[in-house]
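Only one protein chain is missing from this complex, and each of the others stays in its spot.
Just so it is clear, A and B label the chains in written order, and each chain counts residues from 1 on its own.
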Amino acid sequence: MHSLAEPILLLVVLTDFAVLATSRLSACIRAIASQGVLLGTLSLVVDGAWSIHAIALALGTIAIKAMLLPWFLRWAIREASVRREVEPLVGYMPSFLLGAAALVVSFAVAARLPATGSGPLLVPVALVTVMIGLVVLITRTKAISQVVGYLMLENGIYLFGLTQARRVPFLVEAGVLLDVFVGVFVMGIVVFHINREFDSISATNLSELRES
Amino acid sequence: MTAFLAGMALLLVAAASCAAFRRRSFGDGVFTACVIAGAAVASVPAVQVLLGATLPQLRWRAGVPGGDWVLGIDPLSAIFLLAILVVGAASAAFGAAYQARERGHRAVWLSHAAFALVLAAMALVVTARSVLLFLGAWELMALGSYVLIVTEHEHPTVRRAGLIYLVTTHAGTLALLAMFAIWTSGSRDWTFAALAANGPRLALGGGVVLALALVGFGAKAGLVPLHFWLPAAHASAPSHVSALMSGVVIKMGIYGILRVVALLGPPPAWWGWVVLAIGVASAVLGVLWALVQHDVKRLLAYHSVENIGIILIGVGVGALGAASGHPIIAVIGYGAAALHSLNHALFKGALFLAAGAIYRATGTRDLEQLGGLARRMPLTWLGFLVAAVAIIGVPPLNGFVSEWLVFQGLLRAGQSAEALRLVVFAAPALALVGGLALACFAKVAGIVFLGHPRSSQAAEAREAGAGLLAPVLVLAFACVVIGTVPALVMRPVMVVGATVAGEHWVPIAAALSDVFADAGRISWLAIGLLLVGAILWLARRAALRRQVVRTGPTWACGYPHPTPRMQYTASSFAAPLASVFGRLAGVREHRGATVFHSTPVDLVLDAAVLPLWARVERAALRLRPMQQGRLHVYLIYVVVTVVLVLGYLVLAPTR
Partner (left out) sequence: MLSAILSLALLLMLAPLLPGVAARTRSLLTGRRGPPVHQLYIDLWKLMRRGVVYSETTTPIFRLAPIVVAATVVIAATLVPLDRTSSVLRFSGDAVAFAYLLGLGRFLLVLGALDTGSSFEGMGASREVTFASIVELGLFFAIATLAVATQELSLSGMLGAPLGRHWAQAAPSLVMVALGLFSLLLAECARVPVDDPSTHLELTMIHEVMVLDHGGPDLALLLFAGAAKLAVFSALVVALIVPAPARSLPVALAILVAGTVGVAIAVGVVESATARLRLPTVPLYLAGAAALAGFGLVLVVR
């Protein structure tokens, strides 16, 4: 484990909280994009070996997570002309506190998990990213914010994958490709359809789809 | 011990004199004199014990089951005894003056007699060393408090508050009965010494006993979520009774918990975590709910919940320190809890008495009706201000000393190696409590005493008489003494901590020498503040000597006709903080184009307990058809029960 990994992981946590604390969707997207950059760099740093394979993985991760998806999201907010998460189900302060609690819990839990030999921070940060992703998914109403939460969740799983990178080759790559494919596909269709159907992309309107 | 008994006798004389002189005007004087004398005499052994003396126990052969009746004073008893007697005497003196006016239309003598009896009962609670004596004193205290709470029983709200109090306190007593039953099972000797010997044999390391103690004593102490009876009861009682209830009666719960811990030995770690968590929750929620109150006395009552939380944080730190083998942390934690109990008794007593003086002068407890009292009641303001600075825990008063001690325990625990270090997360929470308490008392002091009067009652208020002022100022003075010379109390308090932790004093004292030295250095803060303040005062005076000092209207940012109604109200002062905490703050806001007002809601009582109670009531109605009112139906019930019990005995597996 390279010593550079620690500061990067800490920055990942900071981007998690940045997403939690901001109401502006563009800022959310910026945060999640920078998280993508961090994850890409991290996959280089964790192995410590600069193989072509590692570089390709990093570049692929950055291209997809930090460029493609944010670009897609920006396009979506332009199309639907939403700029802010107006009415989150849980206020910003409480969801922030939830995030802080998730932080403490995941560090406490990670201390009890068997060591993976990939540094002391990787597992707790992965856990915290997954949990905060869930918090965002649960507490936000706009579909865009939910996509951001979903991406964060996926980033956390990606971090988990990194702990196993040496033992199970191609796990991470497969994860990236599959998740991204599913993510783009599903969310793209969903956003497009909601938008066309209701002229807005608020996920609360989805409940009107149920059969009455 | 003779002095203690003499003091108790004087308290009983005080109670009797109330009954004897119920129509004479000098009865109040006799009552006050007897209570003060009794308190003074009975506090002599308490002080002796705190200074290191050991007193022999008193023992009577009792004719009832449960072994001997034993009385004793150890340091743990002594510090609570001292709080009871000091605050009790001050409140009694205040009460005599406070109720003098009501002599004509109310049985004031009954209230006074109950007051003296409750004092004696509490003194008995902390000195009793056998179960039956303890429970008897406990019950006497609870019932006497009920009589005191419903003094003004002509108001329906008072009767309702009394009822809720009565139900809760007896639910708590039930838990205590269960606790003692489990603890004493299989033993004929019910003295505390026998309980201590029985401790190691209890299942789960005494876990059940400790859990029941937390429920039973916790209901009395008013920890969240068992606090729901407290605000209404303390607000409805006459002010000197509120001072006694909030200052010392709830501390009996703390005493009980500490006594159980002292008898059982080091508690298991999980119990320490539970106590710590409840402490943090009580402290944060208590102060938050206090912040949104607009009734002075309800607000002060919620602050008692907060301070009980701070005390429990100390207890939790002590328990965790003891559980993980850190005697120093254990002693500091328990000692901090004991000191904060004493301190809170002093400043909360002063605050409630001052609130009583305000109520006498204005006839209202509603913050939105008060204002500008500092000009009309300067001495009440002085006493209130000192106590307010003490309760928010800033130097140089006594609240700081005990919070400092709690922080010592928290930070030292954080520096240890094991799971104990997670305790350190309570430190920022306690700091948040301090900040919120500051906000709350800035609100009370500012809205009640400063600015313009918001109503005609407040505008016509007169300074309280000496009988009301003296007790307030005496208690405030005690706060100043402990705050500026903490070295006075540090050693006795640590002796109390060592008693609870069951540690020998001599090695502990050696290990604590740096704490004693550092407590002495706290005095320098007061000296420094005084010195720098004096220099600045002189500099300001010198600068102003040749200058014109005028008075004029307050600058209203260009608006020519400011009125008192334009001042910031209590609702609006607390609104930003309430909005930060959202639903947790428990307020309902009414916003209009020209009005903003907020009403506080108790999240436990109004949102949980009463709905639950209603549901239980509805379920109970289903049983109504069973009550036929005919004798033979009831006999059938009896027979069925007997048959069932017999059947159980037949079918149950034999031991």
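The rule is short, and it goes like this: contacts are C-beta pairs under 8 Å (C-beta built on N, C-alpha and C of every residue); 3 or more make two chains touch, one makes a residue touch a chain.
Bear in mind the structure is a predicted one, so any value in this text is a computation, not a measurement.
Asker: Name every shown chain in contact with the chain that has been left out of the document.
Answerer: Result: the unshown chain touches A, B.
Asker: Quick one: say which of B:110, B:174, B:379 or B:525 touches the chain that got left out.
Answerer: B:525
Asker: Which is it among A:54, A:93 or A:134 that touches the chain not included here?
Answerer: A:93
Asker: Which residue among B:156, B:552, B:592 or B:653 touches the omitted chain?
Answerer: B:552
Asker: Would you mind spotting which of B:100, B:204, B:511 or B:580 touches the chain that isn't drawn?
Answerer: Looking across B:100, B:204, B:511 or B:580, the contact with the absent chain belongs to B:580.
Asker: Among B:207, B:451 or B:502, choose the residue that contacts the chain missing from this document, as touch is defined above.
Answerer: B:451
Asker: Using the touch rule from the top, list residues of chain A that touch the missing partner.
Answerer: Chain A touches the chain not shown through residues 6-7, 10, 13-14, 17, 21, 92-93, 96-97, 99-100, 103-104, 107, 111, 120, 124.
Asker: Tell me, which residues in chain B touch the chain that this view leaves out?
Answerer: Residue positions of chain B that touch the missing chain: 371-372, 374-375, 381, 385, 389, 392-395, 400, 403-404, 407-408, 410-412, 414-415, 421-422, 424-425, 427-432, 434-436, 438-439, 441-443, 445-447, 450-452, 514-515, 517-518, 521-522, 524-525, 528-529, 532-533, 536-537, 539-540, 543-544, 547-557, 562, 564, 566-568, 572-577, 579-580.
We adopt the following convention: only the chains that are shown with their structure count from here on.
Asker: Chain B touches which residues of chain A in the complex?
Answerer: 91, 93-94, 104, 108
Asker: Looking at the complex, which residues from chain B come into contact with chain A?
Answerer: Touching chain A from chain B are residues 422, 425, 580-582.
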